[in-house]
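All protein chains but one are shown at their positions in the complex.
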Amino acid sequence: MTTSIILETPSPTLGLIPENGLSVVHTSPPRVDGLEKVTGSALYAADYSFPGMLYGKILRSKHAHARIVHIDKSKALALEGVKAVITHADAPKELHAGSPAPRVGQMVADQYVLAEKARYFGDGIAAVAAVSEEILEEALHLIEVEYEPLPAVFDMVEAMKPDAPSIHGTERNLVGPPFIIERGDVEEGFAQAETIFEGHYETGRPVPCYMEPNACVCRWDRGGKLTIWSSTQCAFMVRGILSQVLGIPAHDVRVIVEHMGGGFGAKQDLYQHEFVCAILARETRRPVKMEYSRKESFLGGRSRHPIKITLKQGLGKDGLLTAREVRLVSNTGGYASHGLGITAVGCLDIASLYRCEKNLKIEGISVYTNNPIAGAYRGFGAVQAFFALETQIDEMAVASGVDPLDFRLKNIVGDGDLSPSEHHILGDGLAVCLRRGAEEMGWYERKKMGRNNSSPLKRGWGVGTEMHSSGAYPDIEEQSNAIIRMNEDGTVNLIIGMADLGTGTRTMAAQIAAEVLGISLGEIRVIDGDTDVTPFDIGAYASRTTYVGGGAVLKAANHLKKQLLELASERLECPLEDLSLIEGRVFAKNAPNEGIAVRDLVSGEGGRPPRTLIGQGNNEPTVAYSFGAHFAEVEVDTEIGQIKVLQVIAVHEIGRAINPVAVAGQIEGGIQQGIGHALTEDFIIDKKTGRPLNPSFVDYKMPLALDMPKIKTIILEEFPDPSGPFGAKGIGEDPIIPIGPAIGNAVYEATGVRMRELPITPEKFLKAFAET
Amino acid sequence: MRPFDYFEPATLPEAVSLLERFDGRASILAGGTDLLVEIKERIRLPDHVINIKKVPGLDYLSYDPVDGLKIGSLATLHEVETSPVVIEKYAGLYQAARELGSIQVRNRATVAGNICRASPSADTLPPLIADNATIHTFGPDGERSIPMEKFFTGPGKTVLLDGEILTRINVPSPPPNTGKVYLKLGRRAAMELATVGVAVTLTLDGNECRSVRIVLGAVAPTPMRATDAEDILIGKAISENAIEEASQAAKDQCRPISDVRGSADYRREMVRVLTGRALRMSIEAANEGNSPFDISTDQTVD
Partner (left out) sequence: MKHMVSTIINGERRELAIKPYRSLLDVLRNEAELTGSKKGCDVGDCGACTVILDGKPINSCLVLGVEVDGSEITTIEGLADHTAPGAPLHPLQESILQHGGAQCGFCTPGILMAAKALLDETPRPTDEEARFAIAGNLCRCTGYTKIVESILSISGSEGAL
């Protein structure tokens, strides 16, 4: 492990790890699929080709809101090499929700495969299949579309006015009923306050920018079965919703995800091309490949929800919070996607983090506008909610003359307090993270050099915290499955339903299985991402794969181990409880030198064919919480308004790090995205036309290697959760959350300017700086 | 990409005759880092692409004290940024080259292509104009030489005639006590198109400003000289007041637009700030008589 990571494991470990310690889990072997990735042999969806394959592309609306009066496809069809052109008239009239999380009421079926009405600039309205990409490009330009432009609305507040254009025919363009939390009497709480703070906070429209643009290849066999190679986080959702829309049974859709170039939540949704590709392939009876260009991945992709939050809190004489009132409005764009879920999570999150259980009133609204679709993105609702809360907490500390860290430690939720899901929190993880980070950077000793020097460059430190659920409970009743099959030579096939979108799921799963079975990683092959083969799984998101999916692997491995021991018990004529499984051999307590190799237990003998042992694991936990605190140092150039992050100290309490290097990788990557969101990343939509102004990597500015600060990552394992494998909790989403407010608060320390809107662009900063 | 025919002329006259033959429907391909993007994005739809990289004698970068720096039309940005003489004597150009795109881009992109694309934000233009460069062309009517300052007529537009090819850029040798700076404003440390670019080439005579050329990028349809600012400084003693006055004059003279990279007001204000900074840095460099950029390879990072 490198010097930038510190891993701290206190004893005791609550019986969550074996007595003789861990040997595979809690280490950082190279990824089990790493060799493929470093040699260029890993296959991603767009790398597949088949004989006779066609290429497909979507024609996208040039209006943000328009009725499609007529589409003339004759010229395109006449072009040599064009094999099919489809419009809404050729596509199934079946409304779908884009991301059908099973058993959840939060999704709204409001999308057609191809619509008769475009609801955002870039909405797909027709599609072509042709023999080459060049012909495809020409054909798209030969399709003639007659639009009837409709009045459009882009601002979420405007969209709720009675005379606003209606996007889906819902009242005031609301996606659904408001999400409301009420506890105690908020007015009473404000009456008790010595000071009341109220502020408006706003977050921008960052885009996940997974490096692999959306892509899929579809192929039908003559028996009517569809195979789709797709870049998706949720193979089973793709199967489920394709089968619904195409009107074919689930077993006639096979979804294969081999390698995936990132998703960060957005690839939970089915995108238009996945439907269109299947339809084009069915129509032409040829395989069809569709790849989004980078521009399409912006236009037809999913961004984070821009959210406006009005936050009002009361502070008592004793320095404790007395009341919190929140109104949260979220801009979901042309279609609902995860709009309701994100609003709900934002509301639940902002109800927690700082103790204010008695007097609370929160209302969240999700609104349609004619902007590109906002969807699921790492930090789902939490990024926005905690930016507001963490900024205002800082303001309260400053205004009341209390050190921001001390203020936090006094009010932060801890053991037994209510979590966002209204469970009781396990452990003082937040306080521990705050203290550990403060110690590492020397919070109380730091020199506040910033504001008063004569140089235009000012420096300051800031802190932000977060807590995040592992898994999507209570939004989704969590569940994962795993199957482990032992082969006749003692090797193992581990079959899991989760896709590995790049986070290291396969490696994590293999490590857990290897730990339980006492075998090496090399003796395990993970099979995943194939709906014909693996057990059901809702997908890789919500910081759930280790916590929920890893738990299923643990159960399956234990199930297999039990069968092995039972076999050994017969063979060795030794009671079960006296057997132990170590390094591929089963030993009896009284005969530590003899034992029997696992291979010999399963290989068959004397003409008897080998037995197949199958372990099965189904895991349905509720929820656990991980905690984090980020400390960021910034330098602000107060003449040009640019902010540079100089260093970050990231402390995360995650129960158990199954693979510490992979955990640190999540943290460092989350910080890169979070720095981008705080400073440079914003998908900008023209306020008059709804046309995206920066759908490219030149003008949508993600931090590059030269822009990234030094990061020190501290992983704590203070509060392992009994419901997670070996005590492990999630980490995927956590690190993107606290970095934003940490940067905003550091800018305040450096310059005295309070920024309540992300991203903090140079122009916004200079304007605010001039006003202070 | 939309289909086109492809040619690899072996001589300049051959290239020129192809251009004439295709009469406006052909594009010259040098590094291709602009042209291919424009074709892919259907901003430009040539029926014919003429790759001039096989024409011998265009790929050079040479210097002599009398004629100064000669940049052949196939010289890449990478060749420029790694040239010791550029680093030493053309610090503004060096800085512009080093901050252009990425290494991958600079290994293909040519200075000539940067000039002929004539983007208002093109990085090498301000320092080359500040250095009083001249452009040499070859066309149906033979050779021409054009002061670079007069070369640009609008975004993407130059005085190049149909069939004309840029063959060489000539940059005079700097007199002693000259300081050169190019400052590029962008949000990231690399892969940025300038929101504002400011180039200053300034020569001192004792404490007096003997000559100065200030060129602004990305704040007008073409790179522009901040002549009002220059007038404030030339022939006068250097002072903080004069620098501030000149910076303000540059701000007043520029004519930026608002776009996704920055508002017109922001750009104007940044012209003021960056002109001031560039002037101070170039004065320091002129005083020390060397490049303001540390070029040692074993520099340590804090």
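Chains: A and B, in written order; residue numbering restarts at 1 for each.
To be clear about the criterion, contacts are C-beta pairs under 8 Å (C-beta built on N, C-alpha and C of every residue); 3 or more make two chains touch, one makes a residue touch a chain.
All values derive from a computational prediction rather than experimental measurement.
Undergrad: Among A:K62, A:R183 or A:R294, which residue is in contact with the omitted chain in the full complex?
TA: Selected residue, touching the omitted chain: A:R294.
Undergrad: Which of A:A84, A:I425, A:M441 or A:L501 touches the chain that is not shown?
TA: Of these options, the touching residue for the absent chain is A:L501.
Undergrad: Touching the absent chain in the whole complex: find that residue among B:M1, B:L161 or B:A237.
TA: B:M1
Undergrad: Which one, A:F121, A:F154, A:F179 or A:Y210, makes contact with the chain that was left out?
TA: Among A:F121, A:F154, A:F179 or A:Y210, only A:Y210 touches the chain that is not shown.
Undergrad: Tell me where the left-out chain touches chain A, residue by residue.
TA: Counting only chain A, the missing chain is touched by 2-4, 28, 30-31, 33-44, 46-47, 49, 133-134, 208-213, 259-262, 264, 291, 293-294, 501-504, 661-662, 664-665, 668-673, 696-698, 702, 704-706, 708, 711.
Undergrad: If the missing chain were put back, which residues of chain B would it touch?
TA: 1-6, 29, 31-33, 36-37, 39-41, 49, 51, 53, 78, 101-105, 107-108, 189-191, 297-301
The rule is short, and it goes like this: only the chains that are shown with their structure count from here on.
Undergrad: When the C-alpha atoms of chain A and chain B are each averaged to a single point, how far apart are the two points in Å?
TA: 43
Undergrad: Within their complex, state which residues of chain A touch chain B.
TA: Interface residues on the chain A side: 134, 137-138, 639-642, 679-680, 684, 693-694, 697-699, 701, 703-704, 706-707, 762-763, 766.
Undergrad: Touching chain A in the complex: which residues of chain B?
TA: Per the stated touch rule, the residues are 1-3, 185, 187-193, 259-263, 266, 269-270, 273-274.
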